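Take a look at the following structure, please.
Complex shown without one protein chain; remaining protein chains in place.
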Amino acid sequence: MSEAVGTVHHGVHVFPVRVYYEDTDAAGVVYYANYLKFAERARTDLLRVLGIEQSYLAGEAGLVFVVRRCAADFLRPARLDDGLEIHTGVTDVKGASVDVSQSVRRNGDELVRMEVRIACMKRADPGRPARIPQGIRAAFEAWRDAS
Amino acid sequence: MSEAVGTVHHGVHVFPVRVYYEDTDAAGVVYYANYLKFAERARTDLLRVLGIEQSYLAGEAGLVFVVRRCAADFLRPARLDDGLEIHTGVTDVKGASVDVSQSVRRNGDELVRMEVRIACMKRADPGRPARIPQGIRAAFEAWRDAS
Amino acid sequence: MSEAVGTVHHGVHVFPVRVYYEDTDAAGVVYYANYLKFAERARTDLLRVLGIEQSYLAGEAGLVFVVRRCAADFLRPARLDDGLEIHTGVTDVKGASVDVSQSVRRNGDELVRMEVRIACMKRADPGRPARIPQGIRAAFEAWRDAS
Partner (left out) sequence: MSEAVGTVHHGVHVFPVRVYYEDTDAAGVVYYANYLKFAERARTDLLRVLGIEQSYLAGEAGLVFVVRRCAADFLRPARLDDGLEIHTGVTDVKGASVDVSQSVRRNGDELVRMEVRIACMKRADPGRPARIPQGIRAAFEAWRDAS
């Protein structure tokens, strides 16, 4: 089991991201799709905090978490060398999906706000929902209640 | 001026995208953030159809089009070697922004549906809106009326 | 079977690539690792010209082509909106690997020169070489002889 790097404050998971050349584009700012990569790193780390390793989940249980919906507001641009924080909270837990709210921040300023719905699916049949295993669902619910 | 590769049918811009290894992930499907790359390629090509080259716009007029908001529904996964089509229509034109509706399709099936708001900004001061030049705005409006 | 988009001139496969925002970085040029993406798209298309679809190869024969070695000289930078050509020739064919020479060009100028060794491996056991199926090897040899 890999070690999580994010920290938790009052039910909010805080994950650090550094901006490298690979993340920026010719407009001099972070390319818009790359914030979704940052957000996915943070969610993976949050799963790790909850004791869930995705490579184990895919192999043993044959389950993958897949983004079903994502809405992002790009408020201010991030730039090369910026040190960002991704804040993630759980807002809703259903039988086969979890809603999270994510925020990309720099020195307290919100740069990007994202609402993401993650669905649990069978690895062998992506596109078809699967119930979230009970232990994992309970972990998400406890997280949501702490938010 | 580069040549556009997309085609236009009844006010809808249709842009072909092939799925390569770089676009996929270990779940065997296209990584979710990469659909936003496909969509941006299609929008760039649409600008070209309208006679607008972004590198010229950035250099001469000092203007950049920036994604201000993006909402995406991921309905079905795309896979390695898939031949996709990105369908783009203009839904609304304002003084400093344009709304487009985009759809990622494979053999007629909709895989991803996206609503995107693009804002015009001064390159030297990203984050602050700028009015879309009149000629470009007229081109978007004509496009919207054809959709 | 998907359609190849590259063309062939005297044993050299020529594949067009357009530079989008996603490919550039804050230095205003194409990010160095992204030329390797362009090169891989061209190699995939070359396989298609030879009648080989990688998704079929992975599924049916359980084989993947993996880059074993890559040396790249970055001579001149490519920029946003550039229309590039990737030229690919086969230089050597062995039992379990193929050497190709690739060149990224813009209006005849060479921007990046790459020498790439591709190894055939069993999908279930990447890292361990597998013999290239006879038909595919013959296609590579015919290509090499035409170069």
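Couple of notes before you dig in:
To keep things simple, chains are lettered A, B and C as they appear, and every chain counts its residues starting from 1.
By definition in this document, a residue touches a chain if its C-beta (ideal position, glycine included) is under 8 Å from a C-beta of that chain, and two chains touch if they have at least 3 such contacts.
Small disclaimer: the values here were computed from a predicted structure and weren't measured.
Of the candidate positions C:73, C:92, C:110 or C:145, contact with the unshown chain belongs to C:73. Considering the whole complex, the residue from C:8, C:58 or C:96 that touches the absent chain is C:58. Across the interface with the omitted chain, chain C contributes residues 26-29, 32-34, 36-37, 40, 58, 64, 66-77, 123, 126-127. The omitted chain makes contact with chain B at the following residues, 21-22, 24-29, 31, 33, 79-80. By the touch criterion stated above, the residues of chain A touching the omitted chain are 2-3, 5, 18, 20-22, 37, 40-41, 44, 53-55, 58, 79-81, 83.
Criterion: only the chains that are shown with their structure count from here on.
Rounded to a whole number, the gap between the C-alpha centres of chain A and chain C is 34 angstrom. If you average the Cα atoms of chain A and of chain B, the two centres end up 25 Å apart.
Shared contact sites, meaning residues of chain A that touch two or more other chains, fall at 26-29, 33.
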